[in-house]
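Just one protein chain is left out here, and the rest sit where they should.
Chain IDs A, B and C follow the sequence of writing; residue 1 opens each chain.
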Amino acid sequence: MTTLAIPLPKRPAHPTGVLAWLTTIDHKKIGILYGVTAFVLFITGGLEALYMRFQLAQPGQDFVSPEVFNQLFTMHATTMIFLGVMPLGAAFFNFVIPLQIGARDVAFPRLNAFSYWTFLAGAILLKLSWFLGGAPNAGWFGYAPITGSDFNPGHGIDYWAVSLQVLGIASLAAAFNFIVTIVNMRAPGMSLMRMPLFTWMTLVTSFLLVLAFPVITVALIELMFDRFFGMNFFSIGAGANPLLWQHLFWIFGHPEVYILILPAMGIVSEIIPTFSRKPLFGYPVVVLSGVIIGFMGWMVWSHHMFTVGLGPVANSVFALTTMAIAVPTGVKIFNWIGTMWNGSIDLRTPMLFAIGFVFLFIIGGLSGVMHSSAASDAQQQDTYFIVAHIHYVLFGGSIMAIAAGAYYWFPKMTGRLMDERMGKLNFWLVFMGMNISFFPMHFLGLDGMPRRIHSYDSAMGWDLWNLVSSAGAVVLAAGILVTIINMVRSAKQGEKAGADPWDGRTLEWSIPSPPPEYNFEQIPTVHGKDAFWMQKRQRVSTVPVAGASGDSHDIHLPQPSYWPLIASIGLLIGAYGLVYSATWTGIIVGAVGLATTVVSVYAWSFEPVNEPVEGAAGH
Amino acid sequence: MAEQIQTETQSDSSVHTGHPTPLTYFKVAMTLSVITAIEVGIFYIEDLGLGIIPILVVLSTAKFAMVAMFYMHLRYDAKLFTGFFVGGLVLALSIGLSVLALFKFFA
Amino acid sequence: MAHAEAAAHGGEHEETSTGLNHRKLLMWAFLGSDCMFFGSLIATYVVYFGRSKVGPFPEDVFSIPTTSVSTFVLLMSSMSMVLAYAALNRGSIKGFRIWIASTAIMGMTFLAFQVFEFTDFANHEVHLDCVEIRTNEAAIEELTDYEKTFVDECVEGVDEFEEQHGLTPRTNLFGTTFFTLTGFHGAHVTLGVIWLLSLLFFSFTRGGVTPARSLDVDLAALYWHFVDVVWIVIFTVVYLFGVFPGI
Partner (left out) sequence: MSKIDRYSSRLVTVGLAVLLVLLAVGCTPEHNQSTFDATGPVARSQLNLFYWILWTAVFVFVVVGGILIYAAIRFRRKPGDPDPEQTHGNTPLEIGWTVAPALILAVVAVPTVTTIFYNANSPDPGSLTIDVVGHQWWWEFNYPHPDGSDSVVTAANELHIPVDEVININLDSKDVLHSFWIPKIAGKVDLVPNHPNQMWILAEEPGEYYGQCAEFCGVAHANMRFRVIAQSRPEFDAWLSTQAQDAVEPIDPLALRGKALFEGDARCWSCHTVAGSKRARGQQGPDLTHVASRAHLAAGIVENTQANLRKWLEDPDAVKPGNLMARDAEVYNDPVRELTGADVSALVAYLRGLD
């Protein structure tokens, strides 16, 4: 064990107010920051969707121009995926993982703060594009060559590419952090096969992230080099093949959709056992299937390219590998049902959302299997049938599970329960709204309505279902409004929760709500799966680890720091400069930003470490 | 089973079989140089034709492996490290080759 | 002694679930991830190999002997890096300084080669000995594909044809992919050199680099060796395969 030569400085008085949030390196606070920020951004993405639904409610409308419409769907999807679902997932990783594994913080607390601020920087940069000359307009997968400067002058695409790079840095940093945290900081006795499912899925997701993001980083670098320096990666005149972009994007993009769904599956795998009062059915198989899904996610990317002319052999191979993913996914679904079977099911709001998730995800997954049949996908690709699939898996899947998780962990975060009656209303509005909005899109797609069209002709016969779909979006918005109201009200005046409102099974429920800064007064020792449940029902006591202090006054936590924030601000400035790197001002601004980041990274690494005694090194 | 996984890694990391000495490092360096020399040498034998591909692949894989095993001491370190690295490496390799196949590079 | 021993193994006996150090685990995860990064760049290079519409092509600009030398230098820097680490673990701070300095110098030498190579490519000249071409039929066969496109310039009265046709990142697909791939490798080397020099610098400050903190050096070393193995791949795939006359 490394002993430190320098004596630990006294734990400083806590900064208060805003400063406390700006300099915090406490995983719980960072989790809440992630959650609130991402939720606000999710709403902006939802508003972008509402604009589109208003425009499409009736044929031939002029509510938004085609130019703006193209920006809307691009920003809507980019926002939802990178600024909504991913950081909402990160909010749970941050808040829950250290609590579930019995740790006092993540492995690199300052890196964690840096991840959050960098995510915020990327979000600001992307959203700024609306006000600084136009948002990106080439769809969320930005196919070459329409993203090239020939076809897309202006800065929209630059903002898109640069902000995705910044967001990539944030995601990578967070993913490395969680890999190390989960591998290295589990409480004594918590072997891999005793880890809660959510922790497991976070681990798999983190691995997907660190392996998938470098690929899109390279793709975006190529795009940026083309745009900024006139290189030829995607220049048709020089003989470039636009399919290169598609391959690179989807090699990232398909693992990305599992990055969006695996945490959701993890959340649901916590909630269903808790509210059924039964252990997760077939735990090892559920873990394994998650790992297999993560692994197989790498073998299917070309199913997004069935119509680009890869040839029948490649199409067949990718069709078969894609179908195969239904098997491990099905295993998960069946085990969830197996958990509920013969259980004692309490239909509280988290459980309602969890069941809603399973139900909707089955629909989305099955339409996915329909797409995977390459030959018939030729009729579906780039139609609203795909849009329906997207929203059944992403809204019905990820968002429903995130809502479940929010209701589930809200009491742990705030110490108060969310209102149950509003919760039920919330669920039914969202569930109905989502189906009314997205189910008709299947019909529209099969009826020949292409996606990404700003308007359509009445003669095409798409009027009815578009109107229904738009009406559904309004119901959905009402549902989400209820979420907002419920959260805000409950945070202030909700019923007091106590440590363990749901009769929980995992370690986070063994400590007070909200947890003290140091989480666990004594690091627990784990004797099996569902450690806390075991402790409650079988009276297995958790004994403190030898060496860990039993007195909360002796717990040394890493100190707050400015440097992560400043490093991220540097990145924001630098990235902003990069967008305008064709001008001198841009170059200067970029250099200033870069210098700020470099300086703060140096300062950061020489800041007194103040490691907690337990070995949770914050370096 | 679960327990085993953990104790295994734990014991792996504490086993340090025959630590390399500077002499080992030097020998490795010499081997690397010799292989590089061979690579460059056979490069000038035009008659090898396509046969040069497997030869060079084997030779540079050997170099790669030696650096990773000795200089990055994967050989003496915890298996988990090898797992992390080789995982990324194998994935990159297989996806890279698939992409080339999809671009009809081998046709 | 027990202390130094523990440190020598990168502080593996930490109180973590696996007994492995956080930072070292992070470094290995990062290297796994970086494989995907370079994998994508290399794949891009290879996919576009031979698809450039205009020259210069690899065989016009590459000089295998030169690059072999810089490759050799980089390989040797890996050796000196590992020796620096070994010296530190032996407790020889002087040995450490010598070896780490030579590693950084070799790294800079490699970079110098790269700068030379890049400028050389950018100033590439097509040079035809027209007298030879006119008198000796076989001489044309010796030319590269790209040079052959200039044979018509050898009109009567021109004894020697010379014109600049540099390779830049904008010239063709080859230029674009080549400079980006090797440029990013060069950027990794540059970062490594800065890291090494920082370590050298801090070895002069009190408590900066000590055997007890050899992990700091270990991490830099892992990074450095990784950059080296990436070059092993690039050298084979881009240079040797790229211009092998037998294929």
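The rule we apply is simple: contacts are C-beta pairs under 8 Å (C-beta built on N, C-alpha and C of every residue); 3 or more make two chains touch, one makes a residue touch a chain.
All values reported here derive from a predicted model rather than from experimental measurement.
A.B. asks: The complex has one chain that is not drawn here; which of the drawn chains does it touch?
C.D. replies: Even though it is not drawn, that chain still touches A.
A.B. asks: Can you tell me which of A:118, A:349 or A:383 touches the chain that was removed from the display?
C.D. replies: A:383
A.B. asks: Which of A:154, A:242 or A:514 touches the chain that is not shown?
C.D. replies: Once the missing chain is taken into account, the touching residue is A:242.
A.B. asks: Of A:22, A:47, A:124 or A:146, which one is in contact with the hidden chain?
C.D. replies: A:146
A.B. asks: In the complete complex, which positions of chain A touch the hidden chain?
C.D. replies: 65-67, 70, 138-139, 143, 145-146, 151, 236, 239-243, 276-279, 281-285, 307-309, 311-312, 315-316, 319-320, 323-324, 326-327, 330-331, 333-335, 337-338, 340-347, 355, 358-359, 362-363, 366-367, 369-370, 372-379, 381-383, 439-440, 442-443, 446-456, 459-462, 537
One rule holds for everything that comes next: only the chains that are shown with their structure count from here on.
A.B. asks: Where's the contact count highest, between which chains?
C.D. replies: Pair with the most C-beta pairs in contact: B-C.
A.B. asks: Would you mind pulling out the distance in Å between where the CA atoms of chain A average out and where those of chain C do?
C.D. replies: Their C-alpha centroids are separated by 36 Å.
A.B. asks: Please set out, as single numbers or ranges, the residues of chain A touching at least two other chains.
C.D. replies: As it turns out, chain A has residues touching two or more other chains at 183, 210-211, 241, 244, 251.
A.B. asks: At least two partner chains per residue is the criterion; list those residues in chain C.
C.D. replies: 13, 17-18, 20, 25, 29, 32-34, 36, 40, 47
A.B. asks: Quick one: in the complex, what on chain B touches chain A?
C.D. replies: 1-3, 5-6, 80, 87-88, 91, 95, 99, 102-103
A.B. asks: Within their complex, state which residues of chain A touch chain B.
C.D. replies: For chain A paired with chain B, touching residues are 183, 191-194, 207, 210-211, 241, 243-244, 247, 251, 298, 302, 310, 314.
A.B. asks: Which of the residues in chain C come into contact with chain A in the complex?
C.D. replies: Residue positions touching the partner: 6-7, 11, 13-18, 20, 22-23, 25-26, 29-30, 32-34, 36-37, 40-41, 44, 47-48, 51-53, 169-170, 172-173, 175-177, 180, 184, 207, 212.
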